[in-house]
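Only one structure is covered here, and it is reproduced in the block below.
All protein chains but one are shown at their positions in the complex.
In order of appearance the chains are A and B, and numbering begins at 1 in each one.
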Amino acid sequence: MLTLASDFGSPYPAAMKGVLRSRGVADLVDVAHDLPQGDPRAAAFWLRFVLPEFPPGVHLVVVDPGVGTDRAAVCVRAGEHALVGPDNGCLLPPARALAAEAVGPDADPAEAIEVFAVEDADPRSSTFHGRDVFAPAAAEVHEAGVASMGDLPALSRGFEPVDLAIPDPDVSGDGASGEVLVVDGFGNAITNVPGEVLDGRYGRTVEVNGDRVPVEPTYAAVDPGERLVTVGSHEYVELAVNRGRGADAFGVGIGDAVRIDW
Amino acid sequence: MLTLASDFGSPYPAAMKGVLRSRGVADLVDVAHDLPQGDPRAAAFWLRFVLPEFPPGVHLVVVDPGVGTDRAAVCVRAGEHALVGPDNGCLLPPARALAAEAVGPDADPAEAIEVFAVEDADPRSSTFHGRDVFAPAAAEVHEAGVASMGDLPALSRGFEPVDLAIPDPDVSGDGASGEVLVVDGFGNAITNVPGEVLDGRYGRTVEVNGDRVPVEPTYAAVDPGERLVTVGSHEYVELAVNRGRGADAFGVGIGDAVRIDW
Partner (left out) sequence: MLTLASDFGSPYPAAMKGVLRSRGVADLVDVAHDLPQGDPRAAAFWLRFVLPEFPPGVHLVVVDPGVGTDRAAVCVRAGEHALVGPDNGCLLPPARALAAEAVGPDADPAEAIEVFAVEDADPRSSTFHGRDVFAPAAAEVHEAGVASMGDLPALSRGFEPVDLAIPDPDVSGDGASGEVLVVDGFGNAITNVPGEVLDGRYGRTVEVNGDRVPVEPTYAAVDPGERLVTVGSHEYVELAVNRGRGADAFGVGIGDAVRIDW
């Protein structure tokens, strides 16, 4: 199985699918092609959330604002999974989540992670490495199998990749200061504040950027159109509106500061 | 085959695909993930239109404004098909369409329909039952086979589901009063008025919310940019514009009243 994720919109992903099919990869699964454009951190967030649901496979990830520059192409082994994409950090957070599943709670995920540089192919164009560099590399890894990827001539060991972490919020006794990481399709503004800060606060209120808002376990706990703070399935605090768009109602977008006072 | 439909946008559907793949369901078909958000009736309309084209399979449907409340999870057998989703009524209209195909024109579709409650799993989160409740249940039904789903311990017979019908319009000798059910991707405003009311009126005009508009069998029968009334492939009256957006030109959206006078 090979999954595809990108910020390409349409129809560029189809060119990658064509390349993969031409190289014999038949089992393709679209993850998303409308990841926030040019935002490796948002890609990292979503892929860390989604990819651990999948069985072992190869994951082609192309969110690549530096296409055509000298940023490297990388392939990351994470347990029985492999991720292929640009070296801008978007692969590491999902790789750590996949590796954590592989090694279990008592070991260091880093043990199950190995990063390879993808040797420069001779790309047909300088603007579409998804088609010309990453899809061919992913097809090679898929054919060789993740366990044997280290033997591929196109991959070289010992590469030090760009890393990228979900930024830590500032949590103290009286509240948390964080920021909006992504806005989902329902308009929920998902922050970098871990959901556990709301333990024991359900049914009460907190102040969000100065406004009192109820903390509830489900959207439907407040009336349609009303704001709430909840913890989404990604386990982060999100600013939401029951049957409405939280990002609009709270007036926030990606990167905006969120201050929560208990 | 297992089809997926939701109002999730992206990338949440990929989490459901991952769960299904991890449970061995390889043959996934996306129906749509941009169904009108939180609108079970619109979902019912579209799925009644689309699902009867498919061969027997399991259909995972998640339009779930009540996620996290005590609304039940249901699984509906309809002939050789099964539908899995929240108990808000969105499964019944497509189930009746699938059952009608199974029993033929002389029998009652209800004979081919059976509704099961899905026993409460222990969901990881209260906000993403598509991943945590419905996808696992759909995978179980897919593995057991629709004919054997009644033997699954997680399903219990005799559940009385929420029903939901496409509302009937008021049709009389001089016209019809209905409403807009959905707006499609072309901007056509699709009403609940059955297309047969236009029989014998093609090539003539009717009054729609007070304006005279031609009744035509095809969009291209009027000049580009001109309004028309026609019957779409769903067999309902729709308000359209040739190469334009009918909903905008007629000034209507989902739920708005439509009065047609012959």
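Some notes on this structure:
Just so it is clear, a residue touches a chain if its C-beta (ideal position, glycine included) is under 8 Å from a C-beta of that chain, and two chains touch if they have at least 3 such contacts.
Quick caveat, the model's predicted, so the values are computed rather than measured.
Contact with the undisplayed chain is limited, among A:V31, A:V67 or A:V84, to A:V67. For chain B, the residues in touch with the chain missing from this view are 1, 3, 5, 27, 29-35, 46, 49-55, 184-186, 217-221, 230-233, 235, 243. Listed by residue number, the positions of chain A touching the unshown chain are 8-12, 14-19, 21-22, 26, 28, 30, 37-38, 65-69, 124-128, 131-132.
Heads up, the rule we're going with is that only the chains that are shown with their structure count from here on.
The centroid of the Cα atoms in chain A and the matching centroid in chain B are 31 Å apart.
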